[in-house]
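The structure under discussion is supplied below as structure tokens; questions concerning it will follow.
Note that one protein chain is taken out, while the other chains of the complex remain in position.
So, chain A:
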Amino acid sequence: MKRTRWAGRAMGRWAVAGALASLAGVGAFLGIAYRSDLPAVPTPKAADFPPELVSRGAALATIGDCIVCHTADGGVAYAGGRALATPFGTLYSTNITPDPEGGIGGWSKEAFKRAMRDGVSRDGRHLYPALPYDHYRRVHDGDLDAIYAFLMTRPTASAPAKANDLIFPLGFRPLLAGWKLLFLHQEEFTPRPDRDAEWNRGAYLAEGLGHCSGCHSPRNLAGAEETGDSAYSGGVAEGWVAPALNGSSPAAIPWMADSLFTYLRTGIDGRHGAAAGPMGPVVHGLSRAPEADVRAIATYIASLSADRPRAAPKTPSPPDRTAEAAKASPAGATLFAGACAGCHESGAPMMTQGRPGLSTVTALQLDRPDNAIRAILQGIHAPTGPAGPAMPPFAASLTDAQVADLAAYLRSRFSDRPAWTSLETAAATVRKEDSQP
């Protein structure tokens, strides 16, 4: 009895000690996690900002593509509310117009910079890394001033924030402090002395505001970008493959700065194909950004794959094996003749305008068929306006099995790489996603 009681008391003591220890742990963690709120300030007036600063901010915000995530379909620019699907649930972007209630009208410059660099809201709440503050840490102070000036001079919209829908327990924001402890170590950009000014400008923009590797690098289980050799080795964005931009680039013809510039500026390059999926809005922004900045980005990104072997390809010209492909996928050949040839067969009106032949299109060279299937089902929306590259969607006219036949035909006709597998399942997956509201 005595023993039992002692034992009981001892156990009680251990429990108390354990509880205290874990409380201390939680306390220490909350200590790190806690960020104070910064006082609300009266909304600055547009006249407070010199016009040159605002227009520089506009150019930088265009390169950062703030508008894409922070505007809902058909919504007011920068008023937020766009649903961002992540592997951890759905986030809704916030209102970054200078509205004092729903937007950032009450944010001081300091509060804005803290959000951009540390991912902390003015009220002290941690922000999810869907806001790529891991990139924005690299941005120079003066450029953040300019973006602040630009945002504070936008028309206000009083859209309140929409509640996020995340898997348990990620709705508990202090956890983000742990994520930041592990992954938020980026420093302000410093130029590399062994590279020229254009390259350094490109690196600054691409690694900072442009956050190119946000899509073009793989992410780890915690959703953080992989770095080192894995940087730019390809990722996924909204179900589209974001192809590798480093030495493992799958492009049929290696990217050079000139062709990249054309692609980023116009949405299409005659030797690589058209911007599709989430790359469309990126190109839309860059088609309006300062030309020299886009050239600089092209120079930097092209340098990432400079170590890719540029020896003569196996076949002297890009593959186009009509007969073999028709034998491998006769059903696909028939579908191609009726649905695609009017634009894509050599001699078609579109081809005489210098559009890329399918054997140079990267979507057909990737390991995964996703981009080709998405382009067939959803089409390509002209990213730069009516004159840009566009393709009609075929979701209504072709079944999943037909899309699979067609994709198999395209792969065997226009690529030297191994045949794709499970095409019908891939088509069904994309179609299901699309039919969701």
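By definition in this document, contacts are C-beta pairs under 8 Å (C-beta built on N, C-alpha and C of every residue); 3 or more make two chains touch, one makes a residue touch a chain; residues count from 1.
Simple rule for what comes next: contacts and distances are computed from a predicted model.
Among the names given as "Peptide/nickel transport system permease protein", "Energy-coupling factor transporter transmembrane protein EcfT", "(2Fe-2S)-binding protein" or "Respiratory nitrate reductase subunit gamma", UniProt records the absent chain under the name "(2Fe-2S)-binding protein".
Considering the full assembly, A:G74 is the residue among A:G74, A:P193 or A:G385 that touches the omitted chain.
Only one of A:A83, A:A306, A:A337 or A:A419 touches the chain withheld from this view, namely A:A337. Interface note: of A:A85, A:L182 or A:M350, the residue touching the hidden chain in the full complex is A:M350. Residues of chain A that touch the chain left out of the display are 74, 334-335, 337-339, 342-343, 349-350, 390-392, 394-399, 402.
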